[in-house]
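The block underneath contains the structure these notes are about, expressed in structure tokens.
A protein chain is absent from this complex, but the other protein chains hold their places.
Our next item is subunit A:
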Amino acid sequence: MRALTWHGKHNVQVDTVPDPQIVNPRDAIIKITATAICGSDLHLYDSMIPGMSNGDILGHEFMGIVEEVGPANTTLKPGDRVVVPFVIACGKCFFCDHKMPAACDNSNPAEKADASEVAYGYAMTGAFGYSHLTGGYAGGQAEYARVPYSDYGPIKIPDGVSDERVLFLSDIFPTGWMAAENAQIKPGDTVAIWGCGPVGLFAIKSAILMGAGRVIAIDHHPRRLELAKQNGAEVLNFHEVKVREALMEMTAGIGPDSCIDAVGMESHGFSPDNIIDAVKQETKILGTDRPHVLRETIMAVRKGGTVSVPGVYGGVADKWPIGAFMEKGLTLKTGQTHVQNYLPDLLQLILDNKIDTTDLISHRLPLEQAAEGYKNFKTNQNEWTKVVLLPH
């Protein structure tokens, strides 16, 4: 089959690789009809996340048609249309039992789990196409993918619903939704969201559905700010304003009730702390993340407020404003998305036309042009807001 493979920093290409096989009883093989490039793929593209090997297949947002199922899979059958969560979870361990599939104990193979246990103090859960720290599974930017524990994660899609409307159930829609849920929004609250990329946009949509009175979105790309505005947010361009002061002004000195960091480890901008972080990040030793936005959310949120972090961080950060965090009495909620928990309800929101999941798609490309998609999604974020790849 054809698949997009990683060959080092800013180097991805479409190769011919062997077809995936059923190897475990609960596996399924999915013929992929649509897959997307995610913002967190750019951390791999930029070599910011360790544990990649030459030739690894990327991609964790995908959907398709069931081609074949293993003998223990009684829920799926060939021909079913499914969206596959990016989190690989067994559905049987303590964490899956307690509605925390993104903390699944079993999906990272034993020989791969050691590395993240040393790095993070626990073994990371498996994920598709996201380095050997999360299990070394092949991703979905390919013609076919093997889906482990496929009787637990994937959700069946009714006929007559287009791929584009449901594809983002695999990651960015539940990620934006959980970001808003983690922000503990109460009706009428003011929510500030840093980053108007795909997750930020879904966080805006979700916050409004959850009853936020006011959403303020922060970015510097005009096209992304325009999308945020169309979705009901007021917007701030951080090249034009001092963000915390603007937020204080807009909220009459109180600050937003909740702040969402939908940016993560590779924040843009030329604030002094961000420039120092970027220099340290290049060394891979002095620092691995640029937590400028995380610091700014803590400084900007109101006393007793909540900071929610869907943005991906990978390593260690310093200059953590622990004084402000403690003295203001803040709550911080974060974590990889428990995708499986949200799928039935979010699919229903789509079927009921309560949310437009397609307005952020800017480009649709054949899989063969995936490398062009990565390059532009990275370097032209204003125009390339979301790229969908079509392998067949």
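Heads up, the rule we're going with is that a contact is a pair of C-beta atoms (placed from the backbone, for glycine too) under 8 Å apart; a residue touches a chain by one contact, two chains touch by 3 or more; residues count from 1.
Keep in mind that, in the parts below, contacts and distances are computed from a predicted model.
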Ask   = Can you tell which of "Biotin-independent malonate decarboxylase subunit gamma", "Sugar ABC transporter substrate-binding protein", "Probable tRNA sulfurtransferase" or "SRPBCC family protein" UniProt lists for the chain that's not drawn?
value = "SRPBCC family protein"
Message = I'm checking contacts with the chain that's been left out. Which of A:Asp97, A:Glu249, A:Glu327 or A:Glu383 qualifies?
response = A:Asp97
Inquiry  = So one chain is hidden, and I want to know which residue out of A:Pro109, A:Gly213 or A:Gly315 touches that hidden chain in the complete assembly.
reply    = A:Pro109
Task = Determine which one of A:Phe62, A:Tyr137, A:Tyr313 or A:Tyr342 touches the chain that has been left out.
result = A:Tyr137
Task = For subunit A, enumerate the residues touching the unshown chain of the complex.
result = 1, 3, 5, 7, 13, 15, 17-21, 23-26, 53-57, 72, 90-94, 97, 105-114, 123, 126, 135-138, 142, 146, 148-149
